[in-house]
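Please find one structure pasted underneath; my questions will follow.
The other protein chains are all here in position, but one chain of the complex has been omitted.
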Amino acid sequence: MELFGQTVICGILLGGMYALIAIGMTLIMGVMKIVNLAHGALVMVGMYVTYVCFSEFGIDPYLGMFIAMPVLFFIGCLIQKYMINRLVEVDSILPENQVLLTVGIMLVLTEGIRVYFKSDYRSVITSYSGNTAFLGDMSISIPMLVGFLIAMAFTMLLHFFLTKTDLGKSIRATSQDRDAAVYMGVNASRITMITFGIGSALAAAGGSLLLPLFYLFPDIGHLFTAKSFIITILGGMGSTMGAAFGGLILGIAESLGATYISMGYKDVVGLVIFILVLLFLPGGFRSLVKR
Amino acid sequence: MKHKNILLTVAFFLVAFLLPLFVKAPYQLHILILIFIWAIIGTSWNLLGGYAGQVSFGHAAFFGLGAYSAGLLTLHYGISPWWGMALGPVVAALASLPIGVICFRLRGPYFALAMLALGEIFRIVFLNIASFTNGAKGILIMPAITSKELYYYIGLLALAVTLLTTYAIVHSKIGYYLVSIREDQDAATSLGIPTTLYKNLALLPSAFFTGLAGALYMNYVAFIDPNIVFNLTNISVMAILVVMLGGVATTWGPTVGAALYIVLGELFRTTLGSANVLVFGVLVCLIIMFLPNGIVGELDLIKRMVTRKKTSLSGGV
Partner (left out) sequence: MSFFETRNITKRFGGLTAVSNLSFSVEQGEILGIIGPNGSGKTTVFNVISRFFPLTLGEIYFKEKRIDTVPAHKICDMGIGRTFQVVKPLQRMTVLENIMAGAFLRTAGIGKARHKAEEIIEFCGLDRYTHREAKSLPIPLRKRLEIARALATEPELLLLDETCAGLNPKESESAIALIRRIRDTGVTIIIIEHIMKVMMGISDRILAINFGGEIAMGTPKEVANHPEVIKAYLGDAYA
């Protein structure tokens, strides 16, 4: 029973951090209607920024993330404005060319990092890395708990931002109906750029929170792209709260899969859920609630 | 115009057929064989992605199945992997039937994502059923033949069959139906086209020939593991990029793309060292942004750009 409890809690904590990354992807998907395969690479770049802050300047990862976020916001805005946005005017046979461009961007980011940092595995070890807290007989890693709490705080803040501020409302309006938003005086291209920036910043935040828990290497981005997708689809595309919920589901499913099926098949669990949801619940788990 | 195309095709195969008489260096033959393998993958992907508009991010599944069909025959039964050239495509095509049934329930980007997930599932499963597949250790075979010329001609033959088959499909009723589905699925349905059936009719040969490329790869390279042949970035995504590079929905585009991909890749590798993939990535971004339908697909645009430059040179200054 302790094993089960610990597995579930571990899943929830990890899932909360995954969710933050996925919310970034959901925002971008909502406003731009594209699948961003470079999202994991943005997470990875954010992690490297935090890592450099730590290794070169001794800045704690939980502070370093506040450097990584604006950096990634800026990178995201540039990518959107000068690359993805250009494709609107391009006449392409394949409607998925924006998706393909994000693949190109993913390659450039990953390989750019590899040229500088090589493929070496890196890790951030802080004084509290190995600490655990106990809840009854279950042990909970402190970095996981702290990461989860910060991730939840960010999710709440973002929810507040999207529902209460003008900029947030403009983002939601653009994502629901771009044309209508433009008629209402929303500068859709500016909003799109900012959204991509925010999405990238969230990716950096999630990555930084996971940095004390994961080995860092250039290809780690793929892992996060896959997870964000699964979560986004689970949560029903474009919904912040849905993504938060989807993150928890994936975290728990993976954690249970790793404990009770096998470590090797951990990722298959997520992918199978992904396909099943795509096929049978196109609106994500939200459509179950609605029924 | 039509005669010109036939002439070009004949010329291509004639040159390709005679080439080993002049090119004897193993390295150069190696490059050409790799080009053939990639041209087969690209041409197959193009049938489904370029013509029918169903962008698959999971063709590594078929490539890997083809490769493993050949490899496992040898590993378990000691049968020559050459039989895999017959078995691999069939296994890949058979696998495509349930995959099509599942994934064609989805449209556009969702289809792409479902295929991506399926490709990854194959990779992970093949990594994990180690008792059957040798897992991450992979399969190493001792090739019976080491003559590069032979692989060259087998590769050329496989490419010729792939090109001719896809050409025949594209220039038949099926081809018209596939393009109609790509251009507007609702309009296609209104014309009485059973869209799901025809998508499957495109997937089947696409998987078959991708499997053939996989089996050829196993025979030629003699070593595979799941992370090589079921690789998302290096196989599934590269299959798409080869087509985009060369020309979407064109007969020769994927072959041109494959040649560019392999040659540029080798060139970058030798001149740029570890930065080679980075430069390739930049190139990919530029192509998608400025030549979205590939080099063969945008020939008119390229010609116009060149001529415009010439006139501005002579007219200006």
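Going by the order they are written in, the chains are A and B; count residues from 1 in each one.
Note that a contact is a pair of C-beta atoms (placed from the backbone, for glycine too) under 8 Å apart; a residue touches a chain by one contact, two chains touch by 3 or more.
Keep in mind the model is a prediction, meaning the values are calculated, not measured.
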Over the full complex, note down every shown chain the hidden chain is touching. B
Tell me which residue among B:179, B:222 or B:272 touches the hidden chain in the full complex. B:179
Absent-chain contact - pick from B:46, B:195, B:210 or B:276: B:195
Where subunit B meets the chain that is not shown, the residues are 171-173, 176-177, 179-180, 183-184, 186-195
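Note that in this section only the chains that are shown with their structure count from here on.
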Note: subunit B sits from subunit A at a C-alpha centroid distance in Å of 31
What part of subunit B is in contact with subunit A in the complex they form? 49-50, 53, 55, 102, 105-106, 108-110, 112-114, 117-118, 120-121, 124-125, 127-128, 182, 232-233, 237, 240-241, 244, 248-249, 274-275, 277-278, 280-282, 284-285, 288-289, 292-293, 297
Contacts from subunit A onto subunit B in the complex sit at residues 34-35, 83, 86-87, 90-97, 99-101, 103-105, 107-108, 110-112, 114-115, 118, 222, 226, 229, 233, 262, 264-265, 267-268, 271-272, 274-275, 278-279, 282
